[in-house]
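Not every chain of the complex is shown here; the ones you see sit where they belong.
Letters A, B and C mark the chains as written, and numbering starts fresh at 1 in each.
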Amino acid sequence: MEVKSITEQKSLLDVLPPGKKARLHRLLFEFGPGNGTLMLLPIDQGIEHGPRDFFPNPASKDPEYQFKLAAEAGYSAIACQIGFAEKYYPDYAGQVPMILKVNGKTEVPPDNQAFSTTNASVEDAVRLGADAVGYTMYLGSPRQGEDLHQLKGVREDCDRYGMPLVVWAYPRGEDIEKVGGKGSFYAIDYAARMAMEMGADVVKINMPVINPEKDKDSPAPYNSGEFSQEDAIAHCVESAGRCLVVLSGGSKIDDEQLLQQTRFVMQAGGSGVIYGRNVWQREWSEALEVVEQIKEIMLSSVSRVP
Amino acid sequence: MEVKSITEQKSLLDVLPPGKKARLHRLLFEFGPGNGTLMLLPIDQGIEHGPRDFFPNPASKDPEYQFKLAAEAGYSAIACQIGFAEKYYPDYAGQVPMILKVNGKTEVPPDNQAFSTTNASVEDAVRLGADAVGYTMYLGSPRQGEDLHQLKGVREDCDRYGMPLVVWAYPRGEDIEKVGGKGSFYAIDYAARMAMEMGADVVKINMPVINPEKDKDSPAPYNSGEFSQEDAIAHCVESAGRCLVVLSGGSKIDDEQLLQQTRFVMQAGGSGVIYGRNVWQREWSEALEVVEQIKEIMLSSVSRVP
Amino acid sequence: MEVKSITEQKSLLDVLPPGKKARLHRLLFEFGPGNGTLMLLPIDQGIEHGPRDFFPNPASKDPEYQFKLAAEAGYSAIACQIGFAEKYYPDYAGQVPMILKVNGKTEVPPDNQAFSTTNASVEDAVRLGADAVGYTMYLGSPRQGEDLHQLKGVREDCDRYGMPLVVWAYPRGEDIEKVGGKGSFYAIDYAARMAMEMGADVVKINMPVINPEKDKDSPAPYNSGEFSQEDAIAHCVESAGRCLVVLSGGSKIDDEQLLQQTRFVMQAGGSGVIYGRNVWQREWSEALEVVEQIKEIMLSSVSRVP
């Protein structure tokens, strides 16, 4: 099944109000790889998975590691929770932009009824000099109603303060498992679209995984078996419309795969990547090295400048 | 069983306060087919069903498709969620009115306890130049109490800002299935009345389906087997009283059926239709064509000018 | 078991603050049968039971029918939901007082956990020229806590605006069924008292039904088998103390029974009746006729002028 972008998406920056535009411009052009791309460093794994993620590289347990990395390796922004924003970011303010993540949850209890309540506000983000706000939305969770209503409040505050809104768009919960699973093309395509319609400026998605066995449970045409991995990511980027799309990495994977999926998302019109463990679970020099490779691929594969 | 309108409903516009009147007048007389009719284009299927609805006509995945269609084919208004209102509507403001849908949900999880929380506000609608607000109310859901209370807040804001309120009046949930089902005459007639009593200005309903097997579970007289499809829609329009009624189309159906039900609702005193997939799941020229047919039938079957 | 009023209840009007007094005075003396009585016409069955209640008299489906009836037959007030208050009452303002019902629910889902959320506010009542506010309280429901807390807000607003508060005091829910049922003397006596203690000015109750078989499950002395129907209603009126009591009619019953229970409640010190289906499920002239009979009995049986 052939996939091609049906429309030339207009520049997002053209439709953003001035506050959002000024702030997002910093991430896209003044920091990071530039040329309208986004290379983001997330450091919220300490709450989402606990400190176990830091054992492969003990140095990474100290948040200084990620903040320093974000500043020195030239990231577009670092994404973190309120505790870091208040106690670690001050030393790096001005050197690297910050995305304040305003909700989050731990890996206990299980996420069959996933809902991530806010632990910080858009006003916190303004006060602390953040250039964007991050919000995790769980598509399809039984508690989705509460989620969307909470997102409304965050979105309204973003509109009020001219703060760009980055939505972590994650399919999740017991019902998603019945229609292909949280990593399926159907679910991620749906999440990308949902985030756009809910008012996101930037959408963060995982790489959709084509799995014929599980995709059978998805509705048509996702159950057709006709889509390649590359098709899938292209569709998802397109579903996000004018929103910018960044691809997340998840747990540490093979470097080649990491770079290839970076290329896929850029070629599909995406704006960049947000890789955490795949970067900071490495020793300092090794981390800098892989960042350089990612940057290169990003810049060489840009297909849409917002 | 003969059905005839027992009273000549007074004009809705006569009883509306100035803000509502001014805005609704635009939809009824200044845009769309005119003569007091409403031809609305909904583009909220991307969240209600996911992007799967766009595969039959890949061009429709880009929201530009629907916005352009609404403007060029002469719709009374386009109905969409906040994301589109902020990122796509600006290019069409002035060319076609907009109804901001302030709540919505996805097709996952299942809707046996349906409740659609708000993701936008009436203030958003005012700020973005919308001419009406849309709200989905689920009649009979176990969470109906929350729904009606939420609707109260939206209705009050509509009163405050003079914003017309369009209620998507949908029977839904596990208990409705026990009394005839969400598509039954009983349930839709009830929903139409409920929406009026809750303060709607315009009520959107589905075509009631006469199904003697399922209607047996409805209370008297709906279980009598004496009603035709045409009777049913006439009753539903009457149950909405002075509110304007628009008929929704649902998934794509046979053209003849589509046009016939359009005629039914207009003859029964309804004000128009709100067809989405039945229109934009077609190629551009074909879509324009069917819109013309719908318009013609609407205008030729007008039986009540509000 | 003999029942007689143990105290001469003081006039309610003597203890009401000026706003409440001025408004309630209109219903008691300036409109309706007068001499301190209340003859109320409810038109909320369209949401509580659905449009099925209108089929016995198709003309009644149009709210104009009830509004016109209330005005022409000389009712003390008409009680309705916000939709009617906004779209139908304007034509009758000044001709008949209005009680704005601020909560309500449908007959689907079942009411074993009954709770009726607000869909309008006391401010709406003030804005629309209502002379009282109506609230349905479900005594004994598992969700009673939410109910009483919500009622607190309505009662406080009534105090703030000097708006009389009419409480529909209905025993309801799965636990009530275990102690005699929603129609039992125990349950209705309890509901009348509860409404008074929660701050009602007028209490609406159903006629308690003496049913020895079910009353066995009520606590002593209600399970004694010593009470007549007449005793029961006398006790209930007394339990409401200084509050005015109006008797509701429920589904259509025999005329003689209707008139007899009207006499019972007046003789017991009640202030009137609130009959809906028993009146408007009749053709116009027949309706006017029964209203006259009710009025006569009310006026001839007055035993307490508030």
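General observations
Just so we're on the same page, contacts are C-beta pairs under 8 Å (C-beta built on N, C-alpha and C of every residue); 3 or more make two chains touch, one makes a residue touch a chain.
Note that the coordinates shown come from a computational prediction; the quantities given were computed from them, not determined experimentally.
The complex in this file is a homo-oligomer whose displayed part has 3 chains and whose full count of copies is 5.
Convention: only the chains that are shown with their structure count from here on.
Graph distance from chain A to chain C, where chains that touch are one step apart, equals 2. Both copies, chain B and chain C, contribute mostly unmatched positions to the interface they share, with under half of the numbers common to the two. Each chain's centre was taken as the mean of its CA atoms, and the one lying most distant from chain A is C. Inter-chain spacing, taken between the CA centroids of chain A and chain C, is 57 Å. Each chain gets one centre point, the mean of its Cα atoms, and the points for chain B and chain C are 35 Å apart.
Contact of a single residue of chain C with at least two other chains is seen at no position.
If you check the complex, the residues on chain B that touch chain A are 44, 46-47, 50-52, 55, 58-59, 61-65, 80-84, 86-88, 90-91, 104-106, 108-110, 115-121, 124. The residues of chain A lying in touch with chain B in their complex are 6-7, 9, 12, 15, 139-142, 144-146, 148-149, 151-152, 155-156, 159, 173-176, 179, 186, 189-190, 193-194, 196-200, 219-222, 235, 238-239, 241-243.
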